[in-house]
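Note that one protein chain of the assembly has been removed; the remaining protein chains are unaltered in position.
Chains: A and B, in written order; residue numbering restarts at 1 for each.
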Amino acid sequence: MIKAKVYVTLKKAVLDPQGKTIKQALEHLGFKGIEDIRLGKYMEIAFNGKSEAQAESDIKEMCEKLLANTVIEDYRFEIEKGE
Amino acid sequence: MNDIKVTKELIEAHGLTEEEYERIIKILGRELSYTELGIFTVMWSEHCSYKSSKVHLKRFSTESPWVIQGPGENAGVVDIGDGLAAVFKMESHNHPSFIEPYQGAATGVGGILRDIFTMGARPVASLNSLRFGLLEKARHKYLFNGVVSGIAGYGNCIGVPTVGGEIYFNDTYNGNILVNVFNIGIAKKDRIFKGKASGIGNPVIYVGSKTGRDGIHGASLLASHEFDEKSEEMRPTVQVGDPFTEKLLLEACLELMDKDLIVGIQDMGAAGLTSSTSEMAGRAGTGIEIELSLVPTREAGMTPYELMLSESQERMLIVAKKGKEKEVEDIFKKWDLEAVVIGKVTKDGILRVKDRGAIVAEIPAKALSEEGPAYNRPMKRPDYQDEIQRLDLSKILLPGDYNDVLLRILGSPTIASKEWVYEQYDHMVRTNTVILPGSDAGVIRVKGTDKALAITVNCNSRYCFLDTFLGGALTVAEAARNIVCSGGKPLAITDCLNFGNPEKPEVMWQFSEAIDGIREACSKLKTPVVSGNVSFYNETTDKGIYPTPIIGMTGIIDDVKKTMTQWFKREGDMIVLLGKNEEDLGGSEYLYIIHGLEKGSPPSLDLNREVMIQQVCLQAIKQGLINSAHDCSEGGLAVALTECCISGKESIGAEIDIEGEGIRTDALLFGESASRILVSVKENNLEDLRRMAEAKDVPISVIGKVWGDRLKIQLTVHGSRFTAIDLKIRDLEDQWRGSIRRYVGDV
Partner (left out) sequence: MFGIVIFPGSNCDHDCYHVLKHVFHQDVEFVWHKEENIDKRFRVIILPGGFSYGDYLRTGAIARFSPVMKAVERFAKDGGIVLGICNGFQILLEAGLLPGVMIRNKNIKFICKDIYVRVEKTDTPFTKECKTGQTLRLPIAHAEGNYYADPDTLKSLEKNKQIVFRYTTKDGEITEEANPNGAKDNIAGICNREGNIIGMMPHPERCSEAILGNEDGRFIFKSLIKTIIF
């Protein structure tokens, strides 16, 4: 079985209001030296009966079409081979 | 001024014409820098300069005794008595919403809210007017869902209720959806703030979020050009809204305005720092000098060009009184926000921008804000106009089963209940919502007084396509009818004029016709235009949208207890039609849904009769004669009657008997004749109502009574009486309430 881990985050130049607010909250709690926080989405997708190459091209298409809005988001993914 | 060299290619890439460029050279008396090129480009863009529309907008009547502030400020202001004023405006966020529906719609809400609270008003209610392609298409389901979520996400979080609106679905919006948002706020009449940089030497203060590279050339360029394949490249210009920061900004600004600390304030909306500085100086006849290295930034290494053009959200520019800087800073600090003095007001009328001491732009402020180009673009009546108005009724077959026709119309998303949408909006926060969404207008009480405000947004773009002048007038008339049916007296309008490419003579003709139609209706109905917005270039690959001039209207209800709703209340009440049925099938929803036709002339409009009908309805409400009032519009009498039966909390049936007077059956049931209001009245009040109507020459007829659990409509056509419609109320309600849920697959 092939498993993919997909990460979707806001593009670097795009404001991340949640990241900003969480950073401020942590600083209020006394945590120091935080340069930046970016919040994102993490997804695990399990495939059956697919080759690694197929899975890779599928995930890319899924990200482009649905999982990320590339207007404001970047994505990356890792593929793992399970048992 | 040693930055990137301004070449011919660069000027062209910025979309400036040769004449515009030459005019700039003449104003400056020298070549311009790269930063200045950016500044001129955004300020002289269609979006900021209104260069194609200015000459036409001048024809609007903008004055009346109750208008405190007409167009030209962040929003319009009308006097509502008790020392209070209503501040309202509508704006479009069409292009960003098409690219990123959630964030595009969300930042649209954020923008209009800032326009209201910069004037010193607390925003109390929002409406929105949305247009999509047909929901059968997956793309439009996605856009519809995204836009609704975005409006909800921003409005709910900041705590301003969304109390109503309208949504139409039509193929004309396949490539260009419309997202127009309306907001209204309440201010003390003598505490209205303006975007003016007065007082030489006063500090210029930047407040709110930090500046990033977002939206550079966003509103100004996106809204000033057609879409094509290249739109993909423009993508990073869409921004993410931060309603939490805006909530803090709202509270901080209102706290600031409660004290005597500032002389002017403006939202940094489209063209950000550039438009706020030059417009504030331009209005006051002063200059502004700012130092860019003081501007709070989110990203390192931003150039002067980027800083001046960034459209980062949730920022404001304030001109404070000299010596009050510390107090201003303290208020913002309390709300965890930054406030930084970045410059001062000068007397030379120049917008002077420095970067670490070196001048990077030096331009007369008025040249940017007021002396931009104005075009009287060529106009031409479209060749297809005669053809689309031609409608041969003899070729349109009468349907066999009117029950089926009614159910199909009720199920079409344009007509169906928008409950699925407004349940996602917090429409009750602030506890002012007297009439919940789903009646003719939204009604908001004004705390501390006996009054309420009635607000509505409207436009039938099919009418406007078929006859733009008439369509514009009908739109205003319907808006006023909606206000009146809620018990309000119409006061004034704001508009959001959505059109195609103004460089096309046909589009410009439509624009001009719409202005004239709106103007005529506004002058008869005594509702001046107090604010507005123009959105051109709603075109994709050369295909423009139907002309869609959306009207937002505000009315006043003197006694909040005399507020009216559209649904029937009591079994036994008589159902009365004010107005007259004519054979009006042109441009109707019926023709579109049942026969697939968008043709003919829209219903004719007699504005004198319209005024009289509205007066009778309002008087009847004020005297407590009637129990419900509903405007009869899209879908005609049959749909209006159905809505009266099923749109309230408790559904109720009706028995109707109508004399056809030679009108075709389908036109009688589904025709959309203007100036008609359905009211329900207690039998013993009927004579009073009749006298009231006859005194004003308003046609009045009793057409049935509220009764039972069915809607039964009997007609007499050419002497023979028959039952055209007989349906269970529950079936009508299931069809109407459930339709959108079924379309979006949320059942």
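Simple rule for what comes next: a residue touches a chain if its C-beta (ideal position, glycine included) is under 8 Å from a C-beta of that chain, and two chains touch if they have at least 3 such contacts.
Small disclaimer: the values here were computed from a predicted structure and weren't measured.
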| item | value |
| --- | --- |
| From B:Lys561, B:Arg691 or B:Arg730, residue that would touch the chain that is not displayed | B:Lys561 |
| Full-complex contact with the absent chain, from B:Thr35, B:Ser49, B:Asn156 or B:Asn581 | B:Asn156 |
| Residue among B:Arg114, B:Arg445 or B:Arg676 touching the omitted chain | B:Arg445 |
| Positions on subunit B where the hidden chain makes contact | 149, 152-153, 156-159, 242-245, 247-248, 335-336, 422-431, 433-434, 436, 445, 447, 560-561, 746 |
| On subunit A, residues whose C-beta touches the chain left out of the figure | 17-18, 21-22, 25, 28-29, 39 |
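The rule is short, and it goes like this: only the chains that are shown with their structure count from here on.
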| item | value |
| --- | --- |
| Distance between the centres, which are taken as Cα means, of subunit B and subunit A, whole angstrom | 37 |
| Interfacial residue positions of subunit A with respect to subunit B in the complex | 10-11, 13-17, 20-21, 24, 69-72 |
| Interface residues, subunit B side, partner subunit A - complex | 99-100, 103, 209, 212-214, 235-236, 238-245, 298-299, 312-313, 336 |
